[in-house]
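One chain of protein is taken out of this complex; the other chains stay put.
First chain written, first letter: the chains are A, B and C, and each begins at residue 1.
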Amino acid sequence: MSWTHTADYVVIGGGIQGVAIAYNLAKMGARNVVVLEKDTVGNGSTGRCGAGIRAQWGTEMNCRLGIASLEIFEQLSDELGMDVGLNQCGYLMVAYKDSEFATLKHSMALQNSMGIKTRVVSLKEACEICPGLAAEDAVGFTFHDRDGHADPFLTTFAYQEAARRLGVVFHKFTECTGVKVEGGKVVGVSTTKGDIATPVVINAAGPYAQFIAKMAGVELPNYSERHEIVITEPVEFGVCPPMLMSFTGNFYIQQRPHGSIIGGCSPEGHPEDFGNGHTWAFAELMAQKITKVLPRAKGIRLVRQWSGLYEMTPDRQPILGEADEVKGFFLSTGFSGHGFMLAPETGVLMAELILKGETHLPIGMLHYRRFASGELINEPAVV
Amino acid sequence: MRETEILVIGGGPAGLSAALEAASLGAEVTLLDSDLKLGGQLIKQTHKFFGSKEEHAGTRGLLIADLLFRELEDYKSQGKIKVLSNCTATGYYKEDGVVSYVVGEDEYVRIRPRKIVMATGAQERLIPFHNNDLPGVYGAGAIQTLMNVYGVTPGQRVLMVGAGNIGLIVSYQLMQAGVEIVAILEALSKIGGYWVHAAKVRRMGVPILLNHTIKEALGTDVVTGAVIQEVDSKFQPVGDPQRVDCDVICLAVGLTPTCEMLWQAGCEMKFVPQLCGYVAKRDSLMRTSHPDIWVAGDAAGIEEASSAMVEGRVAGLAAAAALNYGTPEVLKERSTMYHKRLSDLRAGEVGEKIREGLCQVCCECWGA
Amino acid sequence: MTDKEKFFNSGVLTEERPGAVLPPQDLWESKKNGLVIIECPQRIPCNPCHTSCPTGAVLPFDDINDTPRIDYSKCTGCAMCVAKCPGLACLVVDLTYGGPDEALMKLPYEILPVPEKGEDVACMNRTGQEICRGKVVNVTEPWKDRTLVVHVVVPRDKVQDVRTIKVGRVAKKKEDDMVICRCEEVTLGEIREWIHKGYDTFDELKRVLRVGMGPCQGRGCREIILREVSKITGTPYALIPQGTIRPPVKPVKLGALAKGGDK
Partner (left out) sequence: MNLIEKHPILEFQRGRKVQFFFDGQEMEGFEGEPIAAALHANGVRIYRVTPEMKRPRGFFCAIGKCSSCFMVVDGVPNVRTCVTALTEGMRVETQTGKGLVPPVGA
């Protein structure tokens, strides 16, 4: 592919954030948009994620982003002209402790006030939603039927294909090695394939965002955490229709429409690293968690395990906005494990911010200034 | 967690030899094999092997297996070798060097070896043609298992695809089992296997169609025939396709080393066409770039069972030596002897390809 | 006999000929409602394309055996000829329709099942291969004689090739139909299609098509797919990334794993 020497917009990172921003920029009329990806599109955190989509959040900001994204997901296959594998089977939240159930109900009140129809369900109903569920030890459940999941690969590729049709250029196997700043403004980027002169750079580098930011002289408090996932062979759908999720149980488990069951949990001790290794300990732990809540899954075989990186921030909320120190340097990072589900909306917001300077949802509080000022927005609903 | 000094993965000719060699020096060995019956491909070979006396030349493969089993019995009774049959290694975990395996389907176990010999053998290549997933299209290895281990005939009329040694030998074995060979197809203009193996089947009236390939398997539920096509040197069709009647299409289009766990271990790998795929770089004692992992046999590059057995000896010797078993004199003497045998086995016309391949992956030593 | 002749002699148009020409590009791109294309390159005694044309765009025949000629300045894309031509040789292509990548085709149709408005249909080329999908936006019956005109939106770069539609899927040509990934049932045609779109590493193909994600973990298909990538992109086999190989090498029951590996 011929090299792009100048561009109006350079997006760093071909994950869901990068492709969604590039697509929305082009859709809103921007031209000369280039996406740089150091491996292949979707190879980073996006392609390794659990792919859940939910509006059941504990802060107003995340609820707004969550429901807005969900609404975009509901028509995304049509918009992008390619199936994104959306399956709205609901999130069934499982609380094992009274305090956890109280938090869920508290969040539910917030969600309900915003039109998100989360409700408390009984054990009996939970077992109807998820036949074979073994959760007699749970104290309560909440359920939102519009939550669900989509295929992260297909969604990313659908964005990529739609963006390409609008003229966006993608360079894969192209790593950003420097951000050039002159007089407090972005003027270009260097990459392993050559330089690009550009007045706008969007940092959507996921777990590597803090390094890209540093290249522009911006310090971010982001750090990366390795999370592992297992997936089973496909069996007929119906073993775990909803996304089962628990904060104290520390798991998320769901069956994809294709039939495989996918499961993950938070690592103990938050291993901060950039490896994508896999451990036997995780495979065993996750097998225990899955077979405990879904005993009928005992005979289903695990076919693959992998890991991906969560791009964490101190309050587990994303960082969106333009850098104070460097004009033209935009950030869409720090999604703390929820970048896939929020991307359809944050892609729109970032494109609006870049092109118009304002957004249809106020996102000022997501600026990284909050870490200096101490105005953190702590999200309780995180696995 | 279980522990062992040396874990040998794969109980075929290479793995058995590695285990025996390491145990002969006093090492404690665990031998893991996925099959219900130990011996790998050896136990399916009814033909007599080439080579010299040391490699049991003139003895049938399955009887060579018996010889190795007998040797194994002694070490088993002494507790030096523990054999785990029906156990498939499922993963190598780089962070702590642990190998996981399953016993049958229902028991899962972890083991932490100090040294590993990967003797995982080969897997069969497939080729694309229409209907290639129809029941009746079988791999040559599968047919050998069915026929020579369990005594079940795969069908009545077999079309063999590929005239390398496997295609030729399995054709002969099929005839021994009373099955008709409709034809042997070879896409190249020359058979790939030993000439004498070809002559054995030709003289019994089996046509070997050079410059022919399979285009399509015929049949709705199971194979009832095939469409074959003559091709030129660039594999372009010449003349009209022909139809043959058969109920089995046997694919013997080559093997490729089984090296999943070598990838998982982060061993330095290289694509070497002469060795039929990606193989681990290794030193003259078969040690990979990973200091605790050795390779032997087809997993190190596709070759003959006779050289696999010697390679297994080398790897077993070196792995045991790395644990300080054996005296320098013994090690020197044995490795010199094994290297001599290997170079003899690879000296001929047929070994030329192997020699070219090995040049690309053998380094002197990893500096250890 | 050349391949072109072989094809032509079996009813496949391979190049412009008298009686089968394309509209002038400038006019075509600007003319709302589209322009007619007639593919009638053989001298036969027939003229309904002319007699059914309300604007005189299909010129009068000197000899009824002549092949049709069109005055494109007069064509309004009304598709009356499309619905009348006994040979189903007329179609209308409207390049002004929809987005920059779309075009509308008005195609004659006399087969069951009849496509419905909004339906996603297979679009086939002159040899009956499905080359893309199209969306039906209208179905009319101009002469009330059961010959329908189907208005279908297709990718703009396919208007030179799409010549009919079919409800459902069309089996691809035989070679493309070979099953390559046995576990996930992916065909060579699908793999080639995505390689051509630039998905030329094993990992990308795995993610978009699921090849190699099944229980065999790509044992059977990896090499065939990478050879195909090599063939199409010209990259030497040894330089194409193999993709990551993860445990377990063989699927393991959750129940067995859950009991832990300390034995």
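Operating definition for what follows: a residue touches a chain if its C-beta (ideal position, glycine included) is under 8 Å from a C-beta of that chain, and two chains touch if they have at least 3 such contacts.
Here the structure is a predicted model, which means the values were calculated and not measured.
Shown chains touched by the undisplayed chain in the intact complex: A, B, C. Set against the missing chain, the residues B:Glu5, B:Glu124 or B:Asp283 yield one that touches it, B:Glu124.
In the complete complex, the hidden chain is touched by one of C:Cys216, C:Ile245 or C:Ala258, namely C:Cys216. Interface note for the absent chain: among B:Glu54, B:Glu71, B:Asp133 or B:Glu180, the touching residue is B:Asp133.
Touching the chain that is not shown, out of C:Asp71, C:Asp157 or C:Glu185: C:Glu185 (per the contact rule at the top). Interface note for the absent chain: among B:Gly151, B:Gly205, B:Gly239 or B:Pro328, the touching residue is B:Gly151. Hidden from this view is one chain, which touches subunit C at 179, 182-183, 185, 214-216, 219-220, 250. Residues 131-132, 134, 233-236, 238-239, 259, 295-297, 299-301 are the ones on subunit A that touch the missing chain.
Counting the whole complex, the residues of subunit B in touch with the unshown chain are 34-36, 46, 60, 62, 88, 105, 123-124, 133-139, 141-142, 145-148, 150-155, 176-178, 221-222.
Heads up, the rule we're going with is that only the chains that are shown with their structure count from here on.
Arrangement of the chains shown, judged by which pairs touch: all-to-all, with no pair of chains left without contact. Computed from the mean C-alpha positions, the centre of subunit B lies at a distance of 45 Å from the centre of subunit C.
If you average the Cα atoms of subunit A and of subunit C, the two centres end up 36 Å apart.
Annotation for subunit B: residues 91, 93, 100, 110 touch two or more other chains.
Subunit A has residues 278, 280, 283 in contact with two or more other chains.
Contact residues of subunit B toward subunit A in the complex are 91, 93-95, 98, 100, 110.
The part of subunit A that touches subunit C in the complex is made up of residues 40-43, 47, 153-154, 157, 161, 165, 232-233, 258, 276, 278, 280, 283-284, 287-288, 290-292, 297-306. Residue ranges on subunit C touching subunit A, taken from their complex, read 101, 197, 199, 201, 203-204, 207-208, 210, 213-215, 217, 244, 246-248, 251-255, 257-258, 260-261.
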